[in-house]
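These notes concern the structure reproduced below.
All protein chains of the complex are present and in place, except for one that has been dropped.
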Amino acid sequence: MLEFRGVNTFYGELHVLKDVNYDIKQGEIVCLLGGNASGKSTTMKAVLGIVPPKTGDIVFEGQIINKLPTAARVKLGIAPVPEARRLFPRMTVLENLEMGAYVRTDHENFNEDLEKVYALFPRVKERRQQLAGTLSGGEQQMVAMGRALMARPRLICMDEPSMGLSPAFVDQVFEIIQAINKLGTTIFVVEQNAAMALSIAHRGYVLQTGEVVLSGSAQSLLQDEMVQRAYLGQEMND
Amino acid sequence: MSFSDVLLQQVINGVSLGAMYALLALGFTMVYGIIELINFAHFNIFMVGSFFAMWVLKLTGLIGQRVILTGFPLVGVLLLALVGVMLFCGVLGVVIERTVLRPLRNVPGTAAMITTIGVSYILFNIILLTQGAAALNFPNPMPNVFWKIAGASLHLREVLVWFIALLLMVGLNVFVRRTRMGKAMQATAQDQEAARMMGIEVDSVVMLTFFLGSALAGAAGLIFGLYYNFTSYVIGYTAGLRAFTAAVLGGIGSIPGAMLGGVLIGLIESLGGQLIATRWTDVIIFTILILVLVFRPNGLLGRLVPRKS
Partner (left out) sequence: MTQSLGQKVRAGGITGSMWRRIPADRRRKAIVVLVAIALMFLPLIDRNGGDIDAAANACAFAVLALGLNIVVGFAGLLDLGYAAFFAIGAYTYGILSSWQVQPEWWDFWTPFQWLGLVARIHADGVPDVVHFTVSFWLAMPICGLVAAFFGALFGAPTLRLRGDYLAIVTLGFGEIVPIVARNTPYLTNGAIGLNGAAAPKIFGYNFGVDSNPYYYLGLLMIAVLIFVSFRLQNSRVGRAWVAIREDEIAAGAMGINRTQLKLLAFAIGAAFGGMTGAFYVAKLGTATPDMFMFPVSVMILVMVVLGGMGSVYGVVLAAIILQLLQSWFLQDLTSWAHMLGHTISVAWLQKVDLVQSIELIFGIILVSMMLFRRQGLIPAIRQTPALSLEQQTAHAGRGGFAMPIRGIESAKAEPKRAMIETRKLSRRYGGIVAVKDLDIVVESNTIVALIGPNGSGKTTTFNLITGMDEPSSGKILLLDQDITGLPAHTITERGIARTFQNLRLFSNMTVLENILVAMHSRTTTGPVAAVLRTRRSRSEERDAQERAIEIIEAFGNRLLPRTNQLVKELSYANRRRVEIARALASRPKVLLLDEPTAGMNPMETLELADQIRSLRTMGLTIFLIEHKLNVVNDLADKIIVLDHGEKIAEGSAEQVHSNPQVLEAYLGRKAAHA
């Protein structure tokens, strides 16, 4: 469904992603692990067209989308849940959800989808008239996921959905990710919470200083010694 | 006329001026809200607008204040001038944005601001060189109808000015709050990258913002002509500076703030001129600008934006 073929990106003169390959298949949850500054967020920005690849191709459903602007990619069915949520703080929750559906032309189905989102996140429905900037972190994360769903996407890209959330909320967020996936949406998730992400993902990639150093099924990654040491806090349990 | 009547008269004048400043301030505030740029070209888009409105009115056969219209012809002529000047200035604003400002959008520092000064100067001098330095008579077809309120008089042209300004501001508010494009504008102003991720074409939003802001400046240009019965190449500079002060006073980036600030500056101008002296008006307004920046940099209605950590 989504493929990176030898992608290289640069910030100014800084080489960020180095010859990166990913292959995400329809219906999967794929997680991307790596430390800060390893290129995780750049990957997300490359998928959405905010950082263009210098060389290599990004392919979505067989179509090379390197040159497409973000809006066109969203129309093709890629929706983001950005890092730190990035809601529109001085808009109401409902308006934020409307912005999620911005590219859609089938306005008649809008209310139906809104109900679906409300069913998934009852809390969001309660808060729909509140300004998004006044919500708590967990509530904001729910709105951000709801906003992505309003685009009726085929692929959702999530950048650190557990960031800044309490453990109870983190569990909930990952349950919802699984639920969304079961409804047929492919999910590409960047996470620092490796244990949690791998527990729900089908497959995973590990990035280090801009290079993919490891990839495989979630199971195999969970058992990999390097992953255990670096990301699973194995040393904590020593 | 007693002193209180004089004051009332000055309030009427002030609100009329304020309506014009408010329209002009909206353009500053909208562009600043979206791309954080002080658009100095706005000063003279307004000035060019008043010339364009004058040409439109002359084309309809009006000469100075001699031809008086009433009823439908009056409304028709004014509507034609209003729509014409708004379209013209809107397009002018978009052309400026597309040709010289877009290439500089992501250039850090003062480049874009310097460019708008250059554009402003070009507009200013084109009008000066082609139209001359003398003030030109602005056709005004409105009958000299007025109502007495206490000792002050309220002219038809003032009522009309208020009406046009109010109509446009209400229209703008409805557009920004209710329509899809208006909401896209709001979203872009609040978080440009997130807006882009939602599929909003930020370039189109910026263009739209320039169109609307410049169109309102054009309307303000028409109002200037109808109110003062003249236009000249120099009007953009003073009015622009006052309107910018209005935008800062109201809280830059805030649409209701620009409206409130505009009316306040109009009142300060007319009452200050009455109570102190007209020749000090600009000094008073400049002092207000400085005081607002020192004591309330977010303006009267400006919001405190939470800083990103």
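We just call them A and B in the order they show up, numbering each chain from 1.
Everything that follows uses one rule, which is that contacts are C-beta pairs under 8 Å (C-beta built on N, C-alpha and C of every residue); 3 or more make two chains touch, one makes a residue touch a chain.
The structure displayed is predicted, hence computed values, not measured ones.
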> The chain left out here touches which displayed chains?
Replying inline: A, B
>> For the chain not shown, which residue from A:I50, A:L135, A:I177 or A:A218 touches it across the whole complex?
In response: A:L135
> Of A:T70, A:N96, A:N193 or A:S215, which sits in contact with the chain we cannot see?
Replying inline: A:N193
>> Take the complete complex as the reference. Which residues in chain A touch the chain that isn't displayed?
In response: 12-14, 35-38, 84, 89, 133-137, 139-140, 160, 162-168, 170-171, 174, 192-193, 195-196, 199, 208-209, 229-230, 232-233, 235-238
>> If the hidden chain were put back, which residues of chain B would touch it?
In response: 36-38, 100, 103-104, 107, 109-115, 117-122, 124-126, 128-129, 237-238, 241, 244-245, 248, 279-280, 282-283, 286, 289-290, 293-294, 297, 306-307, 309
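Basically, only the chains that are shown with their structure count from here on.
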> So, what's the distance in Å between the C-alpha centres of chain B and chain A?
Replying inline: 43
>> Please output the residues of chain A touching chain B within their complex, sorted ascending.
In response: 48, 50, 69-71, 73-75, 80, 82, 86-91, 95, 98-100, 102-103, 133, 147, 151
>> Taking the touch rule as given, give the residues of chain B at its contact with chain A in the complex, in rising order.
In response: 180, 183-184, 186-187, 190-191, 193-201, 303, 305-306
